[in-house]
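Could you have a look at this structure, given as structure tokens, before my questions?
The complex appears here without one of its protein chains, the remainder shown in place.
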Amino acid sequence: MPVEVIMPKVDMDMASGKLAVWHVEEGATVKKGAALFDIETDKAAMEVEAPASGRLHHILAAPGQVIAVGAPLAFIYAEGEAVGPAPSVASAAATATPEPAPAAADAVVTTPVAAIAAVEVANGTPRATPVARRLAREAAIALESVIGSGPRQRIQKDDVEREIARRAAIKPAAPAPAPVYAAEPAAPAVWSEESGDLHVTTRKGTGTPLLLIHGFAADSAGWMALERALPRDLPLIRIDLPGHGRSPRRRIAGFADLARLVVQAFDRAAEGPVHLLGHSLGGALALALADIRPRQIKTLTLLAPAGLGPEIDGAALNGIARASATESLAPWLKRLTARPDGISHDFAKAAMLARLDPDLRAVQSDMARVLFPDGVQGFDLTAALDRVTAPTALIWGRDDHILPWSQALKAPGEVALHLLRGVGHIPHIEDPEALASLIGRHLRP
Amino acid sequence: MNAQTAIPEVKTREMSYAEAIRDAMAIALERDPTVILMGEDIGVYGGAFQVTGDLVERFGTDRVMDTPISELGGAGVAVGAALTGLKPIFEFQFSDFAALAMEQIVNQAAKMRYMLGGEAAVPLVFRMPAGSGTGAAAQHSQSFEAWFGHVPGLKVVQPSTPADAKGLLLAALEDPDPVIIFEHKLLYKMKAQVPEGYYTTPIGKAQIMRPGRDVTIVASAIMVHRALEAAEKLAKDGIDAEVIDLRSVRPIDRDTIIASVRKTGRLLCVYEGVRTLGVGAEISAMIAESEAFDYLDAPILRLGGAEAPIPYNPDLERAAVPQAPAIEAAARQLVRREV
Partner (left out) sequence: MTMKDKVETAQDNLPFAIRHFSPDALRAALKKMYLIRLFEEGAEDSYTRGLIHGTMHLSIGQEASAVATCMELTDADKITSTHRGHGHCIAKGAEVGRMFAEFFGKETGYCHGRGGSMHIADVKTGNLGANGIVGGGLPIAVGAALTAKRLGRDDVTICFFGDGANNEGAFHEALNMASVWKLPVIFVCENNKYGMSTSIERSTAVRYIADRAVAYSMPGETVDGNDFSAVAEAMHRAIARARAGEGPSLVENLTYRWRGHSKSDRNRYRTKDEIESWMARDPIARFRADLITHGILNDESATALQQAAEADVAQGIEFAKASPAPQITEVTKFVHAEVSA
């Protein structure tokens, strides 16, 4: 099919144009984009380019002729294409496109969104209002798990609120467990045990990875501030303890049982030697891991570790494990930092949102009962500390209200000891930059 | 309807919207010898809408000046007078005629201070009767607030009550920069209690006319009253609409609107100007860009004027701008999640 050459509209109010001159003769070859002819309007003269490459045939307009906009002037045949009679001008000239029918006047009530039929193919991202997205984000609920009640299944604010309530109500009246250090053992909370490996996450980087083990009632998300302060390319491996974070809710018989699960996770996750860092209960587990896999550990950093003495603020641990509302959680959280105002309401709220699931609270309460019976540390790793061969640093806040820093004095002479001023039990949250810089020094041989 | 301007413990008097404007002008003429009124037929005729009324008898033709039918020239004279020490209040017979004076309003009055690096001031007030509903058809019924609201250097207000009409006019006279007041023609006869004596209503502050939880309706000029009417109907169905009187198009009261949308999660903008590129577009964008975004639980809706000139036929004329039932229906759609 030859390509039609038309009188182009080059001006807003142009209805026709005068052909001034052809730059190409009948039968000659043209290249797409080359000057083909000139036109004159009442405002300007301009050059028009060839719309295609080939040979020019059927020149229908001579210089000086006035041609309606859109009307054909000639045709360009591809090289080798048979040149027949001139294509019907009538059909080609019918260029006037009818004006679209005016849209129905709809000034007053406009429902552009509703007007779109609900045939849209879901692209995998749930449709949700901004407030629904925000609430889901804050409650750590995946939008995919929420059913939307709005138009086209849009998830609205109350859909998310319903989901939050549903999750909170799975075990509605979870029996308030008695204090874990009560003389008589409380009835174990009702929760169903899960199976499976501990959840491990990694951050890629270069060099020896740093393996992180969090403390009781925390999870891997708690390392975020420290991670930001550490070198960007430092590879990380994080282990979630059972019944914490995304790890399965597994019942543990005691500290040794817990340590065994951590060693299993380590064997699975670590491809070679690691730098090891643990906080609080995770510190005790890191020490145990270093004791069991000494050749795999390049350095050991213990952050306010458990296991070095009997004293512990059992009430705080238990309070944190059990609290079912921000209001009951916040006072216990305040014990974690050097100063009571170190924990903001937003922090407490965020912490509670991560603990909304009653199952999780029950698992942790049970774990506290096993590990810290009667509000004392039921395991002692002082001997392990004496045996560790990897370079070891003990870092403790001077204002730790949970585990007294004086327990650090049991460490042998080759262990480096850092006592941080103005810091409590969670140095990685209270002063991540200072801690990161200490870790940096410790990791560099 | 009660005047909502918060003037604690002052004497009030029932006045129409037109009377309240006249009262403001009389007070201004008495307080400040540099204030003059200019406009076409504002003298013995009393103004096209009888707003200046008998002021010429009280203050004389030197201070209540009839101008020739020369909108461009007249507006320019007002600019020159303001630039050199007078405070003119210039009345356009219809806001539509301001199109003849765009040059002086937009290129001169609005920019003079800036162009001259702060070395000059143009303290003047343009009064513009606006809006449809009078059967005056396409060239006497328009709502140009968005046009002028688009111009840095101008302030643009739309009083919806007699008390605000007076308070905003007196505030406009106190303002060292040009202020445009759109007076809705259908409101001129509306009566309400108006504080006596001198007071000002702050420019740039919206007013919550009716607090509510479920949906925010931001309306301006006569739309405020239609929105309130709709809100009463909605309340019968347990829908609690918050109605905000925008009052000022430029500057716009971000804080009041954002706080309201954070509370209700739903926004409906109602204005008489043409819907496209109108005041509602600005409010919608402002919310979308603000901290209120994360509180939206429905799309933002706008009700505005039809994409057509204001028609003559009364039914067509009504259909061309938002009416109370449409406001009610749109709010209902928002709350019932139909949009």
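The letters A and B name the chains in turn, as written, and every chain counts its residues from 1.
Methods note: contacts are C-beta pairs under 8 Å (C-beta built on N, C-alpha and C of every residue); 3 or more make two chains touch, one makes a residue touch a chain.
Please read these numbers as outputs of a predicted model, since none were measured by experiment.
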Chains shown that the absent chain touches, full complex: B
Among B:15, B:75, B:89 or B:320, the residue in touch with the chain that has been omitted: B:75
Among B:164, B:177 or B:317, residue touching the chain not depicted: B:177
Per the touch definition above, residue among B:99, B:121 or B:208 touching the missing chain: B:121
Contact footprint on chain B, counting only the chain that is left out: 34, 36, 62, 67-68, 70, 72-86, 88, 103-104, 107-108, 112-121, 152-153, 155, 175-177
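One rule holds for everything that comes next: only the chains that are shown with their structure count from here on.
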Intercentroid distance (Cα basis), chain B paired with chain A, Å: 47
Complex interface listing, chain A residues touching chain B: 105, 107-111, 113-114, 129-134, 149-151, 154, 156-157
Sites on chain B touched by chain A in the complex: 265, 275, 293-299, 301-308, 319-323, 326, 329-330, 333, 337-339
